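Below is one structure. I have some questions about it.
A protein chain is absent from this complex, but the other protein chains hold their places.
First chain written, first letter: the chains are A, B and C, and each begins at residue 1.
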Amino acid sequence: MTMFPLAPQAALAAGVLGALSLGLMRRPPPLALRALALASIVGAMLLAVGLPADAYSSPILLTDAKSIGWQYLIYLGALPLAYWLDGEDDVLTALFLGAVLGMSLLASAANLAMMFIALEFMSLPAYLLVARSRRGDRALEAAIKYFFAGGVAGALFMLGLALYYADTHGLAASAALSPLGQAGATLMAAAALFKLGAFPLNWWLPDVYEASAPEVSGFLSTAMKSAAVLFLMRLCELAPEAAFIAWLPAIGALTALTGAVMALRQERLQRLFAYSSISNAGLLIIGVGAWAVSGRSTEGVSALLFFLGAYAFMSNGTFAFIKYSGCETRAQLKGRGAAMPAAAAAFTILLFALGGIPPTGGFMAKLLLLWRAVDASLLWPAAAGALSALISLAYYLGMIRDLWFEKADQSVSFKPGAGAVLVIACAAGIVLLGAAPWLMSSLAGGLVR
Amino acid sequence: MSLTAVVWATTGGLFSFGLAIVVLRRQLLAMLLGLELMLAAVNVSLVHHAGMFDDAEALAVVALVIAVAAAEAVVGLSLILRMRRGGRGADAALLTELQG
Amino acid sequence: MTPAQVPWAAWLLFASPVTAILLGFFVLRRKPEWTHLPILASCAIVTASAFALAARVYTGHSFDLNLFRFAEAGTWAIDFGLRVDGPGVAVLAMVAFVGSLIHLYAAGYMKGDPAFGRFFLIFHLFFLAMIGLLTANNFVQLYLFWELVGVCSYLLVGHYHQKESARKAALKAFMTNRVGDFGLLLALLLIVLQFKITHFHLLYLKVASGAAFELLPLIGLLLVWAACAKSAQFPLYFWLPDAMEGPTPTSALMHAATMVTAGVFLLVRAWPLLAVVPGLPDLIAWIGAFTALSAAIIAGTRKDLKRILAYSTVSHLGLMMLALGLGQVGVALFHLIVHGFFKAALFLCAGNIAHALHQPTANVDDVGGLQKSMRLTYLSFLLAACSLAGLFPFGGFFSKDAVLDAAWHRGGGLAAMGMLVAAGSAFYIFRMLFLAFYGCRPEQKRAPHAHEAEPILGVPVLFLALGAAAAGLLKGPIERFVTAGFRGLPSGLPGLEVVLNLPGEPLLPHLNMTVALLGTLMAALGAFAAWRLTMSDPGFDWRWRGGPVEALFDSDFGYKKLVDGFAAAVSRSAGFVGRVLDKGGVDGLVEGTTGFVRAAGGAIARSAQGRINDYLWWMLAGTAILVVRVLR
Partner (left out) sequence: MSHPLTILWAAPLAGAAVCAFLGARARYAALAFSALFAGLAGALVLTLLANPALSVVNELGPVWAYGISYRLSADSLSIGLIALTAFLNLICVAASWELDVPAAYWACFLALASALTGVFLARDLFLFYVFWEATLVPMFFIIGLWGSSNRLHAAVKFFLFTFAGSVFMLLALLALVSAHHRATGVWTWDLAALDASALGAAAPLVFWGLVLGFAVKIPMIPLHTWLPDAHTEAPAAGSVMLAGVMLKMGVYGLLRIALPLFPELSFSALPILGGLAAFSTIYGALCAMAQTDLKRMIAYSSIAHLGFCLLGVLSRTSQGLVGGTLQLVNHGLTTGALFLMVGFLYERTHKRGLSDFGDLASRAPYLAFFFGFSTLASIGLPGLNGFVGEFMALSGALSVLPILAFAGVLGVTLAAAYALPAFQAVFWAPAGPGSVSAQVADLNLRERAVLWTLTGLMLWIGLAPMPWLAFFEPALRGLVR
């Protein structure tokens, strides 16, 4: 039976409405909201599985291989938060599902108008998600910073759109671009880079990831980042002649290096992983640049897809560990290896993966991305990416050292929270991804070959 | 000067004015207004060019922009009100706890 | 000649020491005081085998063959084998005989020493190494035993390792030899590079074929440098006097009779290569003469008995180098063998004296008037001293005369220096004789309870002294051995005499009356001077003590300060490289980079202290720059 092409988005929309209707009831059944959130996310994922590659295309929305692939990433990234979302707060559930819907729309957006709508549809709930994720004014301060930065980015995008429209008389793809159009395309790209966390547009990111609850940071760093990557890729497709594409590798390299350097000096864990996320975003930008520069080959797409898939496991895993172990700073990490061996071992595997140490999936991800860069003869950005991996390894190893080699100072008591299973699951996932070359060839994944 | 030049002048002026407000002012409320001003500036250009290319799609976009600006205002105001209710004035200078 | 035809004596030369050492090391671990029994037996076997081989070579049956391939890689190959020919077996016989007597002496001298077992094992290992060195048929094998000898000398000099001076002396000895071996190793490599082979005989043939080899002068120079280190010639002689810190048997066997002659033996083995290099023999001669003369002078001023003999050894090695430099290989070998006898005897006498005084070593101030209490030692000392001074009927006369004769023919400075050395050696040996054995002087501590050493110490000394006295008779056999060395080899290798156009007349010059008389006159002059300054004016020796003159002689004319300065410079540079350059510099650079990266992070962080306006300002600036760059 021909599936209704936008079934996944429909499932999510139903989820949003369901959440709000549950809100109407005076005493909603306790686990209903959480079940609803999980159901709609998993439902969307299952529906996306069945879609054929070129199921639907219209001037505004299309469903191609990339959009389906990225939808998997988005839903994979959203799963942990769906489970952990505050069961009683129906508005929060609706906002969360709305954000996920926005992201999947962005994944399927065909023209600029749709992109703008999806962009805002995704961002506005995110601001509120950050604001309500944790008690205290730190979350509020982060949300406000996020709001204003996002607002300015949205405005820049619209200005870019207007300029682009003035030049190309349309909102869809166009070949030649006059300087006016080039400026427009660049401004739109700036909005995408903002969402990704490219330097120097990423000052908001560490504050948001640090202040919000770990699971929300996990969601933002995986689902939001994947959507932003595809958003940037769509822009490159729309304006293949745009001059900003040539600058992407340089911006990526700069972001990767500054991210790693800043993370080195962080004491608070969530802020450290925020900068680590920036560093990985830098690598992704290099990847998109390499993909766009060398004729948008499928190998480029598969490398980016693989990287984001691996990063989903790694990031969600690390933030889940932070939630589980209750450690706020690196000092509190000292000696925790003995206290919770299983979770700490899984966390160690994830750290090795983030550092790009074989035989984990993290290594495969970095390898494939750097490979694309080298193949597109972008030697210096590749070297910068490699250097950022090296610097990042310094703090990952530092954390492993704190975890296992240091003596625990007995003063800090430790009561394990939920989420150990998730950390271990993510670690298992990342190790499985490590065997990707064998895995891929035996599964003969269509996208990859 | 041709109409298009005038339009671009107004759009650019309004946009940069709004941007200046957002970047320079410390009052959160004022910054919110600046944000709205920037979006409004873009509408001017869009409407003009939609007319020139008589393309209804752009007008639909203008409508959407106005809707989004409204939604943005709602979210912005809710955050700012939450801050004022917490007893801390709506002043950007206070928001420096997260840094480094 | 196949390995099967190699005489059993040659195998025994190696088999018996190895079994004795293994027996001592593994079996007698619990009974260290018996270690010397298997070793003395092995000495006997080795002496017998050596004399048997000497007899074979004497009847013209020397041989040289490759036994097994040591190392190979592609076309590059090195073989090990045996070469028993005239020079080798002559020195081997002397080493075996003198060595066995000293082993016997050591059994008595070292009795009761806590490390008796270890001493004897290393002592015999040295003996094995010396045998290996003398019978090697190529440079690499010789180098192997050459270094092994060096290590044994290090371990034996450092026997009394509790003493700071012994440890310093051992290290100095090994490092100086190591500096010499820098030359030998480099020479080896150059030989392999230039000739592709290291086999002595084949090298002789290649060199004799008249082809020009551009690396040969450098190889020759390096070989001489190595010989100077091992045979304690200027400039690398300073380790030998300090090596007297070792027990007396070590000083006797290694630093007098055998090890130090290895340098001379190396040059004898490499002689056909050196002779072709213009100017090299003269260099050797002048080094030998200069060292002989200066060492003889310094020997005359030493206070410690063993140090006098040490400088005497340096002087006589100089004489051998002089003879070699003058092209007289036979004369050098003859003097080497005779010197082995009388120097070993003198050292053992000094050992007996020290043993009688229950001190590790005897000083001129401690002894005096021992003639009456130690008659046998006095007699042996007298015989060996006359032989050393070169007085008529004794062995030394013939061998030293041959050297003086060769120098006389060359004439000029070398002849004069030869004569002065003859006088000098007579002076210092008779000074030692008079000071030690005649009339106790007021400055000397009377040694009332000095008694004659027990037979195990006395008898070997007497044999050696008699050997030294009778060594002159060996002149005939030595000449035959030396020529046998270079004449035809039945092992299929072509003879060398036609190749090396050896001089027609016999190798060892006949007795030249004028030189003999002049030599004896100079010796008598030296003896008289010694008598004059010690007997008739007894206080003379102590008169210039503590003065600048003594300091000058003590520091070998300032040379020792030069050497210590160089050693200090090396360790200072090592300290600089190790601490400053490596720790501070390179490591600092590495540790510094992490500091730099952290600072960079700090700088970026300070640019936006969490204020929204700064964030937005950064965003605006970033976008503006991007747009501008894109449009340009």
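In the analysis below, contacts are C-beta pairs under 8 Å (C-beta built on N, C-alpha and C of every residue); 3 or more make two chains touch, one makes a residue touch a chain.
A quick note: this is a predicted structure, and the numbers were derived from the prediction, not measured.
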Omitted chain - touching chains that are shown = A, C
Query = Which one touches the absent chain: C:G60, C:G439, C:P455 or C:G578?
reply = C:G578
Note = Among the options C:A55, C:L189 or C:A599, the absent chain makes contact with C:L189
Which residue of C:H161, C:K445, C:R543 or C:K561 touches the chain not shown here = C:H161
Key: Listed residues A:L180, A:L397 or A:A428, member touching the removed chain   = A:L397
Query = Contacts of chain A with the missing chain: which residues?
reply = 352, 355, 357-359, 363, 367-368, 370-371, 374-375, 377, 379, 382-383, 386-387, 389-390, 393-394, 397-398, 401, 404-406, 436-441, 448-449
Request  = May I ask you to list the residues on chain C that touch the chain which is not drawn?
outcome  = 68-76, 114, 140, 143-144, 147-148, 151, 154, 158, 161-162, 164, 167, 170-171, 174-175, 178-179, 181-182, 185-186, 188-190, 192-193, 570-571, 573-579, 582, 586-587, 590
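Please note the rule applied: only the chains that are shown with their structure count from here on.
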Inquiry  = Report the chain whose CA-based centre is farthest from the CA-based centre of chain B.
reply    = C
Inquiry  = Report the inter-centroid distance (CA atoms only) between chain A and chain C in whole Å.
reply    = 78
Ask   = Whole-Å distance, chain A centre to chain B centre, using C-alpha means?
value = 27
Ask   = Of all the residues in chain B, which ones touch at least 2 other chains?
value = 19, 22, 31, 95, 97-100
Note = Listed in rising order, chain C residues that touch 2 or more other chains are 605, 608, 610, 612, 616, 620
Message = Using the touch definition from the top, list the residues of chain C that touch chain A in their complex.
response = 594, 597-598, 600-602, 604-605, 608, 610, 612, 614-616, 618-623, 626-627, 629-631
Task = Quick one: which bits of chain B touch chain A in the complex? Just the residue numbers, please.
result = 11, 15, 18-19, 22, 28, 31, 35, 38-39, 41-42, 45-46, 49, 53, 55, 57-58, 60-61, 64-65, 68, 71-72, 75-76, 78-80, 82-83, 86, 88, 95, 97-100
Ask   = Which of the residues in chain A come into contact with chain B in the complex?
value = 113, 116-117, 120, 124, 127-128, 131, 137-138, 140-145, 147-148, 151-152, 154-155, 158-159, 161-163, 165-166, 169-171, 206-207, 210-211, 266, 271
